[in-house]
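All protein chains but one are shown at their positions in the complex.
Read from first to last, the chains carry the letters A, B and C; within each, the first residue is number 1.
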Amino acid sequence: MTLLYFAWLRQKTGRGEEQLSLPADVKTVSDLVLFLKKRGGGFEDAFADLRRLRVAVNQDHSGWDTPLRDSDEVAFFPPVTGG
Amino acid sequence: MTLLYFAWLRQKTGRGEEQLSLPADVKTVSDLVLFLKKRGGGFEDAFADLRRLRVAVNQDHSGWDTPLRDSDEVAFFPPVTGG
Amino acid sequence: MIAIRIQTGDFDIAAEIAKLDAENTGAVATFTGKVRKEGDLTALTLEHYPQMTEREIARIAGDAQTRWPLLGVTIVHRIGRLLPGDKIVLVAVAAQHRHAAFEACAFLMDYLKTRAPFWKQEERGGKTQWVEARESDDRAAGRWRDK
Partner (left out) sequence: MIAIRIQTGDFDIAAEIAKLDAENTGAVATFTGKVRKEGDLTALTLEHYPQMTEREIARIAGDAQTRWPLLGVTIVHRIGRLLPGDKIVLVAVAAQHRHAAFEACAFLMDYLKTRAPFWKQEERGGKTQWVEARESDDRAAGRWRDK
């Protein structure tokens, strides 16, 4: 799967994009967040408060319980501030 | 006083503007309308239905009971349709 | 801060916005009214009451200023004979934030439609006819009374 990080998530995680093989115990976005937090450091910090975060699965605004497949593109970002 | 007529009132009365000395028995706009209707012809026709008309006294939207003075500018017109 | 023009010629929306802009403008809302191409309409002629028009529009713009924090208001209204596709009116409002700009722009249009002394005459198939005022415009203006 492709993971994308925007705005301060990109800065905290130290990357804008990464490729990841869907881990065996990751069924939903929530599972993926737990998996990423276990990396510690910037990832633990970036995902510390989910209320400050949003997620899009395959370019659609999605919820934390969205099921995931290995072919998905998952993007994490703070609430949007365009316009 | 100066009387002004706009849109179809101008066409029905046959004039856009006229000077008039305030008639002795004209105290309000309503009185003035009665005075003008007595001219007959186009004037009677133009002022036949006051619901279709509006009046401005000295460039302010006004009511039919507005008191008049000889120095006033009184404009008669249909409801506006600009914009 | 308030600019009002009545003119026979066309106007340039981008130029009007550029003139309107204050340094702390964050939002500019504009409305442009046009002569619709429809059926056998060949022209629209706008007449007005010159001594009253600018005064009445200034009054309406002043009212908008008391209701919303505005940085600039420009109103351009054309008169004379216009053809389908021609622009008739421009209302442009600058503010710090978008809701003030949007609401003031809608308010100004509703009041221009019901208070500013303009009258439209249509030409259709060689015949001319005065446009009747629409009750829906009165209702639209009325919605601001309780706000």
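Worth a mention:
Just so it is clear, a residue touches a chain if its C-beta (ideal position, glycine included) is under 8 Å from a C-beta of that chain, and two chains touch if they have at least 3 such contacts.
Small disclaimer: the values here were computed from a predicted structure and weren't measured.
Within the full complex, the chain left out of the display contacts the shown chains A, C. The residue from C:Ala3, C:Ala43, C:Ala58 or C:Ala140 that touches the chain not shown here is C:Ala140. Of the options C:Lys19, C:His99 or C:Arg124, the residue whose C-beta touches the omitted chain is C:His99. Interface with the hidden chain, as seen from chain C, comprises residues 12-15, 17, 21, 23-38, 84-85, 96, 98-99, 101-102, 105-106, 109, 140. Residues 4, 6-8, 56, 59, 61, 73, 75, 77-83 are the ones on chain A that touch the missing chain.
Methods note: only the chains that are shown with their structure count from here on.
Averaged C-alpha coordinates give centres for chain A and chain C that are 49 Å from one another. Note on chain placement: the centre of chain B and the centre of chain C lie 26 Å apart, centres being C-alpha means. Note: centroid distance chain A to chain B, computed from Cα atoms, is 73 Å.
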